[in-house]
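Structure incoming, see below.
One chain of protein is taken out of this complex; the other chains stay put.
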Amino acid sequence: MIEAKNLSKRYEDEVLALDALNLQVSPGEIYCLLGANGAGKTTTINLFLNFIEPSAGQAFLNSIDVVRNPLEAKKYVAYVSENVMLYGNFTARQNLDFFAKLAGKKDLKKEEYYRVMREVGLPEKAFEQRVKEYSKGMRQKLGIAIAMIKDAPALLLDEPTAGLDPKAAAEFLETLIDLRKRGKAILMSTHDIFRAKEVADRVGIMKEGRKVMERTREELQYENLERLYLDYMRGGIGPEAEGPKTAL
Amino acid sequence: MIVGGMMLLTLLKKEIQDYLISIRFVVLLALCILLIPLSLYVNFETYKRWSADYNEQVKSETIKGSRGRGGLSGLRPPSALSVFANGVETSLAKDFSIQSPRIIFGTGRSYGDPIYETFGRIDFLFVVQAVLSLIAFLFAFDAISGEKELGTLKLAMANPVPRYKILLAKFAGGMIVLIAPFVVSFAIGSTILVFAGYPLFQGIILAKVALILLLATIYIGLFFVLGLFVSTLTHQSKTALIMLMFVWVVLVLGVPRLSMMAAKVLRPVDDDSVVALRIKLLTESIDKEKGNALKQLYFDKAREKKLSPGLLTFDSADPEFVRKRNEIAGPFEARMREELARINADQQRKRQAQLNLARNIARISPASLLSYLMTDIADTGEHIKVRFLDAVRLHYSALDRLIFSKSYQDTISDGNTGWGFGGNLPGQETPKDPPRFSFSFPRTAESLGQSVVDEGLLLACAVALFAAASVAFIRYDVR
Partner (left out) sequence: MVWTIAQKEIRENLLSLRFVLLFLLAVVFIPSSLYTNYRAYLSRQADQQQIEQSNRDYLRKLKLSQIFTNPKFSLDVYWPPAPTSVFAAGFEEIHPRHLVVGKNSVEYGAPLDVQSSSGLFGSIDYLFVVQFIFSLFAVLLSFDAITREKEHGTLRSILSNPVGRAVLATGKLLGGYITFAIPLLIAFLVGILILEISGLNIFSGDFLPRTAWILALSFLYIAVFFLMGLLVSSLVSSTYSALVLSLAFWLTAVLVLPRAASLAAQLWQPVKSRQVTWLEKVSVESSTEMEKGRLLEEAYRKNSVVDKEGRRVADEGWQKKRDEIAAPYEERAAQSIRRLENDYRTRKAAQLALGLRLARFSPAGAFVSFITEMADTGIREENWFTAEAERYREMLQRELFSKIQFDVFPTGGVSMGIRGMVNPAQLPEFRLPRSLVRDSLRGADIAILLVWFLVAAALTYVALARYDVR
């Protein structure tokens, strides 16, 4: 569903932001991408969304090449950015309505919107409230609601739990699990090792543009993810051999 | 004390650096360097041309007894300082001609340049009044609110630095960066002028130019402080910006025009052409009455000489006839003079009233205030119009005394036929060399005197705004 094949990005100033990424996320799977700032997580998401063009390799959403057919590909992905940004002067419902229409869902009734907002845990009185008065947690919930109403098979989440208090983060994870049950393919970039361990089916660690490690949930039961992560960050262990490297 | 001074200096340096690397500084620099010297130069060329024209015509013989419909004429000299502020220089009539009892202005031979009037003109006054004021706002709108948004305000205030110093540094930093390109461009422009032959160092001109520069600086400072003030009123730069744009539109574009329009509506003045028509009708009716009164006298004379009235010539050798004629015609002519004087005085009074009202309303906005001030100093303001008209009327009176009153024009009508008699009254000498029209610009003390109040107003405004900004900033929520 979400697939990257040798995806690479080199910027004009010679910085190699992403080096031959290979990644697959299947429906009903949550994949967490871990890594320090600048490791390439956000670049990966930007490439999937065709906000930038890859220097090499391909990115697929629902088997559609996002570079060749961006508009088609975007029909199948929902995106929740870090710091969900909304139109402050609009109410939650108006925001929802706007993005739903952009997603191609026309003629949805008010009750539909209310239902989705309830589902993500937003309080009733907040439905017609101006979004600029929302707390961070509420904004995040609305972001999920927007993604849910699109009902796309793939979900891209950029640091979704950053800055959330423990309660809100927990609520968010519940929603995520629910979405996985519905068969969505979810790619999530995060710093939050703790929560990644809780919810991920697979985990990938990125360092300086390369995916240096990948572990499944089962494997993680026997290995200490935190230790692994920190070791890699400190630069102790080199990357595991994984497929051909591109010469750029 | 020294530490305090150093802190201020640090803040000041940061402000200046901030500005110098920004786009708005580049825009300011570009606009100043392009517009100021160019406008000075081109306006000087125009002035030179008019000056040359003026001198040529003054010398030419056609001033005396031109081949127009008979009459005397005069010219209005250009003002050297119009190079800095055009004012009414190009729109006010440049000449007049007298065809007693009418005074015709502009004699239709030189209308203002239509492109100039349609699209507006660029002079130093305009650049300062409209362009630099907008840029001052552009420099000031995010001075406080911007730092708050960035979060750097909190950071600065976590140090032992009093609020007023921050504001002072912002003010001083902004002013330095605003004024420097402006003054430099002005210097460049003035140098070009001097090389092109402008009499910068002649008489009082240099002092006036210095005053103009000073006023411009105060004006720019005023707008910058106003921008600072608005910036302290809101936490969002965008809001400050929109408010300032609105204020700019109202102050620079709106109030000046409104002041003129309001004055015209509240104290209307008839157009010259309408007054001329009124005078013409009046003259005709009094002439007719006079004619009827004189009819008998002329007919008697004609019968005495056994001539038809058409062939009658004025008998200056008959003092009795002359005396009788003057006796009858006298009161009518006196009445005509009185009425004329009254109409003209009335018109002049109305003009002055309209002008005063416009000026009072204009004081609401520093932009219109600046226009009045600068044109006052440059002798191109509305007051020149009044002064010119006064001088012309004075000249007319002198001519009337010396020439017009010494000739006569009687029109007699009898049914469908009419005869005109005219000529010089006997025993009255008209000077061979009638007095020339001369127009002098107001003396410096005079022109500055009336503007001192306004200058004070401008300065006071700037100071008040700074105080307001200080107060607002002291209470500003920096979180």
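Observations on the structure shown:
Note that the chains are named A and B in the order they appear, and that numbering of residues resets to 1 at the start of each chain.
Please note the rule applied: contacts are C-beta pairs under 8 Å (C-beta built on N, C-alpha and C of every residue); 3 or more make two chains touch, one makes a residue touch a chain.
Computed from a prediction, not measured in an experiment: that's the story for all the values here.
Only one residue in the set B:222, B:241, B:294 or B:340 touches the chain that does not appear here, and it is B:241. Only one of the listed residues, B:259, B:344 or B:451, touches the absent chain: B:259.
Touch with the chain that is not drawn comes from one residue among B:15, B:147, B:382 or B:455, which is B:382.
Although one chain is not drawn, the whole complex shows that of A:68, A:101 or A:217 it is A:101 that touches it. Here the missing chain is touched by one residue of B:134, B:161 or B:472, and it is B:134. Note that of B:154, B:280 or B:443, the residue touching the chain absent from this view is B:280.
Residues of chain A in touch with the missing chain: 46, 49, 51-52, 71-72, 74-75, 77-79, 81, 83-87, 89-90, 94, 98-99, 101-104, 146, 150, 156. Listed by residue number, the positions of chain B touching the unshown chain are 22-24, 27, 31, 35, 38-39, 42, 45-46, 49, 53, 56-57, 60, 62, 66-69, 87-88, 91-95, 104-122, 126, 130-131, 134, 138, 142, 238-239, 241-243, 245-246, 249, 253-254, 256-261, 264-265, 268, 270-274, 276-277, 280-281, 368, 371-372, 375, 381-382, 385, 388-389, 418.
Keep in mind that, in the parts below, only the chains that are shown with their structure count from here on.
Centres computed as Cα averages put chain A at a distance of 68 Å from chain B.
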